[in-house]
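What follows is part of the complex, with its chains left where they were.
Letters A and B name the chains as they come in the text, with residue numbers starting at 1 for each one.
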Amino acid sequence: MGSHYRNWMVDLGAEFGPEDITGRVAELVADSGIRTGSVTVGLAGSTGAVTTIEYEPGALQDLRRAVDGVVPANDDYAHNARWGDGNGFSHVRSALLKTSLSIPVIEGRLYLGTWQQVVVINFDNRPRKREVGAVVVGD
Amino acid sequence: MGSHYRNWMVDLGAEFGPEDITGRVAELVADSGIRTGSVTVGLAGSTGAVTTIEYEPGALQDLRRAVDGVVPANDDYAHNARWGDGNGFSHVRSALLKTSLSIPVIEGRLYLGTWQQVVVINFDNRPRKREVGAVVVGD
């Protein structure tokens, strides 16, 4: 039984800035030697998200359009009225998608489909260097 | 301290094909003997989801309608234009709802309400046999 972590600084674009971190998370799991457990991935910050998707430009564009439809960047937000930083939409997107997730580790591997990648997304209204961490627990 | 897993093949319908897996997850937890921990449930694949809901036809129909409203099946998707497989909406729905979740295990039981079930959903545009796995970690 054990637990192991890694964390990284990841450069992400503005408004909907994605990056595939599957390789980093899979390497943590492989190096840990854990066969049965779970890995929790989190982005530290209230204007980003972690999810899974087939990491190809079409699906990312489709996700971006859906997110824009529910929480448009060009709208009035009470957060902006208070703080004047213009990223009210980023906070709402982040709270809806959430900044972390956990994935089973079974037989030493991330329990994901072939076309399923772990992706971090920055929703802030400017490019951000985000702290991303992952912890695997199990034995 | 220990970790235990089970996985299953689950037959699910097209577009919004749900199944209640609470019994399977609860059985894993009970058989593990773990009293304090967490269980992580994941569907392997980029066109499904795992969430909790009161598993009755009305609430499922309402959830389906909300999902259809945000990400309609009958719309144009960039993923479809590239890959021609017609399931662009499925990928977006999956990325928004996510394919996994974790639930606390307290006093040997899944920490859920009486009317709260763990449900896997297939959003693909055809029925799918999906791999679903769960891992409980704790002691």
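The rule is simple: contacts are C-beta pairs under 8 Å (C-beta built on N, C-alpha and C of every residue); 3 or more make two chains touch, one makes a residue touch a chain.
As the structure is a prediction and not an experimental result, all values here were calculated from the model.
Assembly remark, whole complex in this entry with 2 chains visible in place, copy number of the identical chain is 3.
The rule is short, and it goes like this: only the chains that are shown with their structure count from here on.
Measuring from the averaged C-alpha position of chain A to that of chain B gives a distance of 19 Å. Of all the residues in chain B, the ones that touch chain A in their complex are 1-5, 7, 38, 40-42, 44-46, 70-71, 77-83, 88-89, 91-92, 94-96, 98-102, 131, 133-135, 137. Across the complex, chain A meets chain B through its residues 1, 36-38, 40, 51-54, 56-59, 61-63, 66-67, 69-70, 96-98, 101-106, 111-113, 115-117, 137-139.
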